[in-house]
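This is the structure I have questions about; it appears just below.
A single protein chain has been omitted; all remaining protein chains appear in their positions.
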Amino acid sequence: MATIEQAPPPQVPAGPSHGPGPDHPPTSTGTTNVKLAIWLFLASDCLFFGAFISAYLLYRGRAQTGPTPAKVYSIPFTSVSSFVLLMSSLTMVLALAAIQRGDLRRLRIWLLSTALLGSVFVGGQIFEFTEFSRKGLGLSTNLFSSTFFVLTGFHGAHVTIGIIWLLSLWALATQGRLTQKDAEKVEIAALYWHFVDVVWIVIFTLVYLIPTK
Amino acid sequence: MTNRNSRRGRWWLLLAGAATVALAACSPANGKNTLAPHGTNAHQIDNLIYPIWIVAVIVGLIVVGGTIFVALRYRQRPGRSDRPKQIHGNLTVEILWTIIPAVILAVIAVPTISLIFKEDATPSNAVEVTVVGKQWWWEFEYPGANGQPPVVTADELHIPTGRNIDLSLKACDPSLPYGVNNGPGCNVIHSFWVPELAGKEDVVPGQTNHLTLRTSTAGTYLGQCAQYCGLSHANMHFRVIAQSPTAYDAWLSSQRQVPAVSLASAGEAGTLFTKTFACSNCHTTSSSTLSTYGPNLSHLASRSTFASGYFKLTKSQLMKWIMNAPGLIPMQSQDCRKGPPGSPGVTCVGMPSFTQNTPKGMPVMTTAQAQILATYLLSLK
Amino acid sequence: MSDITLRDDSGATEVAGQTATALEPSAGLLPGELRPHPSPLRYVLIAVVLCVITAAEVSLYYLEGSLADAVIIPLLLVFAALKFGIVASWYMHLRTDKPIFARFFVLGIAGAILLFGIVLSSLQIFS
Partner (left out) sequence: MTTVADAPTQTPVRPPVILRRPKETTGVWSWFTTVDHKKIGIMYGVTALVFFCLGGIEALLIRLQLAGPNGTVLTASQYNQIFTMHGTTMVFLLGMPLSIAFANYFVPLMIGARDVAFPRLNAFGYWMFVTGGVFLYSSFLLGGAPNGGWFGYTPLTSTPLGLGALPGRGPDFWAVGIVMLGIGSTTAAINVIVTTLNMRAPGMTLMRMPVFVWMMLVTAFLTLFAMPIITVALIMVFFDRNFGTSFFLPAKGGDPLLYQNLFWLFGHPEVYILILPGMGIVSEILPVFSRKPLFGYPVVVFSGIAIGFLGWGVWAHHMFTTGLGPVAVSAFSLSTMLIAIPTGVKIFNWLATVYKGSVRLTTAMLFALGFIAQFTIGGLSGVSLAVVPADTQQHDSYFVVSHFHYVLFGGLVFGLFGGLYYWFPKVFGRMLDEKLGKWNFWLMVIGFNLTFFPMMLLGIYGMPRRVYRYDAGLGWGSLNLVATIGSFIIAVSVLLFIINAVVSRKRGVIAGNDPWDGRTIEWSTSSPPPEYNFAEIPEIQARDDLWHTKYTEDDDGVLVPLPSGGVDTPAATRAAAAPTHRIHMPSPSFYPLVAALGILPLAYAAVFHSYSWAFLLVAGGAIILAFGIYAWAIEPATAAEADH
């Protein structure tokens, strides 16, 4: 028990070196609780999307009535919106890099652009959904449409939550309440955002690009 | 513990054997006892499971006995040191009690898997019957051979002894008239179980499962739906009547006959059946080839039970049923008189009451009317 | 004595565990990171790579019919996996972070693929 005296916890200097400030006390694994938690959540979310994706894969060929996937997909359109979401990942890391440097102006710019790109994606999705229903493919038209809407809809809901999160961070940043030492707050949001992007990468391939009978 | 004393081992074996024998001996002769097999499949299962149960009882006795033993033997008491030796583990014994169960399980697995495949094999030279599970009764369809139409009946499955019966289990047979795949009331999972003949097999909408029955003992075996299927799952009975092949053939050809009394010649009963109470929305009495929403009644009187085999087929019982079926077996049938099943706005699972909950403008059934109907139905041999 | 527990004064619950692996403050690193993040330029380059792969994916789509499905589908899957891997390892920093995060993530993904793969094959999707 005497060893406790020899192992004083590291005194963490606050200040320009934006290492873990007093908000980041030592932990057994050397990582913060929040970061561990967000990764656990993302791991769990893999099974969430996995279940929806498998339902989609099971049912995509089983459209009994109504238009088939090939009839309704507009690959150029979806490619563009996939591209937009992909690029939002870039702006997201740039935002993180900015706050790590302490460049708060760029932080705000990149946060806002990420949120904007995300909104463009969601907007595109809404457009796509209305387009589909115009072509006679509603949520309940057939199994393909049900699984499609539910899968992409829940993905869109994830994106929307991400947008709200980013805008909240942006609002904090504009009030000067998000500074260099809060880099981790941005990183957590970024991890969530990239995850949503990565899920879309999978959806884009499995749902849109792979040919259906 | 075991190899030190093989005499004790034998004692356990004896005890376990005795326990399982007792299990079988004390079991009721209730027509549903899995330990009283009369079918090939049920026999095979019993032969497989008895030795496994004996192993299980032995393992159980070792563990339960061991628990009681260590608790009592090493109990703290005056005169016993309370400073036991600190044993942190022992890899050898731990490996041992990993391997021994593994070996036991491997031994169990071999006959298990061989029987799985055996049961799955398509039976040769089999009598084919389609079994349709509906909320909450069973329909049986005998395919018509050489251009003959099929025979559709309910509640009682007739099979010939000494033959393989290949049952196709479906939730609905779309190939038959009115066998609407999406008709209400025939869209949930059931499970076909005749414990004394064979293990159960589910009836899953959208797929066809198979089960092979075979028995050499003529007799009546009780069956019941085993998968929870809603309000009256508990009442979804049926029976299997195993007959000699000649008796079976005779039965089947009698079922193929045109019903004894035609609707047209039934007089007032015909009007009541088709018009006044629109029984014909759900049943037919004129053709044993039709699958209908409710049981096909063309040869009702040739059965000994009705309503999922829940009631003996007597006139008084039948009258009670006709007048107020949901009073005898719970059903979700408040809407049933509003229109044929499946029509929009009609939530109907089961048979309505004709004396209660009558929609405006519709007649309430009198006892006299019920009697006319029952008499008519009981004339349908 | 009480100076030993000075960490307590930073408040919060996170006070509890203090072990040898405690966070060392080191410039530019967020907690849990082993190596610094790439430069913004590198990020942009990665984005370019991602765009190229996406372009390849979309062009593959337009080759459907002229190329056998047996070629297209595996290629598409490989491309998707590649993009997934790049984003996860560079943008999500799994490359430079402590391996514990990658382990969780792989557990989730591999678990999902394995389990749902079995489910789908038991439902005869592949036959």
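A, B and C are the chain letters, set down in written order, and residue numbers restart from 1 in every chain.
FYI, a contact is a pair of C-beta atoms (placed from the backbone, for glycine too) under 8 Å apart; a residue touches a chain by one contact, two chains touch by 3 or more.
If you're wondering where the values come from, they're calculated on a predicted model, not measured in any experiment.
Shown chains touched by the undisplayed chain in the intact complex: A, B, C.
For the chain left out of this panel, the touching residue among B:Ala126, B:Ala234, B:Ala247 or B:Leu378 is B:Ala234. Set against the missing chain, the residues B:Thr34, B:Thr161, B:Ser287 or B:Thr358 yield one that touches it, B:Thr34. Chain B meets the missing chain through residues 23, 27-35, 42, 44-45, 48-49, 52-53, 56, 59-60, 63-64, 66-68, 70-71, 74-76, 80-91, 93-94, 97-98, 101-102, 105, 108-109, 112-113, 115-117, 119-120, 135, 171, 181-182, 184-185, 187-189, 191, 193, 195-196, 198-202, 204-207, 209-210, 222, 224-235, 330, 332, 335, 347-349. Where chain C meets the chain that is not shown, the touching residues are 1-2, 5, 8-20, 100, 107-108, 111, 115, 119, 122-123.
By the touch definition given at the top, chain A reaches the unshown chain through residues 1, 3-4, 7, 27-29, 31-33, 36-37, 40-41, 43-45, 47-48, 51-52, 55, 58-59, 62, 64, 139-140, 142-143, 146-147, 150, 154, 168.
Following the convention adopted for this analysis, only the chains that are shown with their structure count from here on.
Computed centre separation for the pair chain A/chain C is 12 angstrom, with centres defined by C-alpha atoms. Among all residues of chain B, none touch two or more other chains.
Only residues 4-5, 7-10, 12-13, 17-20, 22-33, 35-36, 39-40, 42-47, 49-51, 53-54, 57-58, 75, 79, 82-83, 86-87, 89-90, 92-94, 96-97, 100, 183-184, 187, 190-191, 194-195, 197-198, 201-202, 204-206, 208-211 of chain A touch chain C when the two sit together in their complex. By the touch criterion given at the top, residues 3-4, 6-7, 10, 12, 14-15, 17-32, 37, 39-40, 43-44, 46-47, 50-51, 54, 57-58, 60-62, 64, 69, 72-73, 76-77, 79-80, 83-84, 87-88, 90-92, 98, 100-101, 104-105, 107-109, 111-113, 115-116, 119-120, 123, 125 of chain C touch chain A in their complex.
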